[in-house]
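The other protein chains are all here in position, but one chain of the complex has been omitted.
Up next, chain A:
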């Protein structure tokens, strides 16, 4: 090391003790706490198994249903139909069926268990640096700045990058925040409850292989079950043959799965995500020059890029050990970002807690009829009660800092527009459960009934409230908490 003067300085100083050598003089807390892996303090709402090797969403019930359906259908097929068909037609049938079944299972597990491309949250220093840049850009007044977006030109198309308040980053293009998993995911496609995980950059090809192979499998089983019935009905009656086969399950799933595969084939060939397609981001209806900047031009290249492109590694390092010795800059003293809580490397108090605490504080403050002007207060709340003057002394406060949950711009929800069901239904059989599930989960998650939100208030921020009504808890759980807080406030 060529540190010059510091070398001699170092020699005179207190000698550093390596943790590898164990001396009693070492800081005791370091020895006592066992090394934790990073997945144990992961800030999102994912569940981890096998010591961080497996990563899934919080709600996994539907995934088990998928597994059961596949296993039962294939089990019935192999038990009841294969013997007959192998003898009557060819033994290749159960072999091919078996191969398809294994492939389906493999891709399903791979989709469900892998990291979809989660973006780790910003370190405190990064977040502070971004805040500073935004303050500088906005003239750093005490007033809460407008929602944070950055525009970037990609291949001649202007794309808006939005700031994620939960993850404290500007989302890369095509990334979106999943409200169910509470993570930003790269190239976010959708959150699939059937596989129990988000579908994003790292597992999209597995997902596509899964639904493609599942379509082949269901068509295969369906076809041979019908063949079996027909052949049997020559021997016995038709109804008796029908009883012994898994035809009903197959019939419904064939249409939905095949339709879904067709839809995703279209998406892959045009290099779009489900999210973009539903929002019509690249449709020519938005503007004359609106085009998809990510498309490679021809279908073949798009398909190859999506399916055979390089597989990026996971960015969240689930199984790494938490390092507690990395130095940090001191927390910034501007009131906007930090409210009370001290910054620690493994922050025990996540943003959500901060927001809840600060909301509670404000509610308590609002209970006493004080008119608080925002000035130096770090957290201030906008309240516009529907019943006019019931709140004594209108508390006009604006929400700031980690509770900035009512941006004027529309945050990007994974899927939330009601028009999507029409889009899907035209292509696919109406018994389409899976897609409906994909898209309506987000609004279902919203706890606060829309009717309670104040409307038509003279306050300047009322339209943000209405915007939040539309996308109530889009990607931030902070939204939910602050909206709940506001609702409580307005009902006082």
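The definition used in the following text is that a residue touches a chain if its C-beta (ideal position, glycine included) is under 8 Å from a C-beta of that chain, and two chains touch if they have at least 3 such contacts; residues count from 1.
As a convention for this text, contacts and distances are computed from a predicted model.
S.K.: Out of "Agamous-like MADS-box protein AGL61", "Golgin subfamily A member 7/ERF4 domain-containing protein", "Programmed cell death protein 6" or "Nuclear transcription factor Y subunit C-5", flag the one the UniProt entry gives for the chain missing from this complex.
M.R.: "Golgin subfamily A member 7/ERF4 domain-containing protein"
S.K.: Using the touch definition up top, pick the residue from A:134, A:161, A:226 or A:299 that touches the left-out chain.
M.R.: Counting the whole complex, the residue in contact with the absent chain is A:161.
S.K.: Which of these touches the unseen chain: A:57, A:85, A:209 or A:254?
M.R.: Of all options in A:57, A:85, A:209 or A:254, contact with the hidden chain holds for A:209.
S.K.: Thinking of the whole complex, not just what is shown, which of A:43, A:262, A:280 or A:293 touches the missing chain?
M.R.: A:293
S.K.: Please pick, from A:65, A:137 or A:152, the residue that touches the omitted chain in the full complex.
M.R.: Once the missing chain is taken into account, the touching residue is A:152.
S.K.: When the complex is taken as a whole, what residues of chain A touch the one chain not shown?
M.R.: Against the missing chain, chain A presents residues 1-3, 5-7, 9-10, 13-14, 16-20, 26-27, 30, 102-103, 106-107, 110, 119-120, 122-123, 125-126, 128-130, 132, 152-155, 159, 161, 169, 172-174, 186-187, 206, 209, 293-294, 301, 304-305, 307-313, 315-317, 324-333, 342-345.
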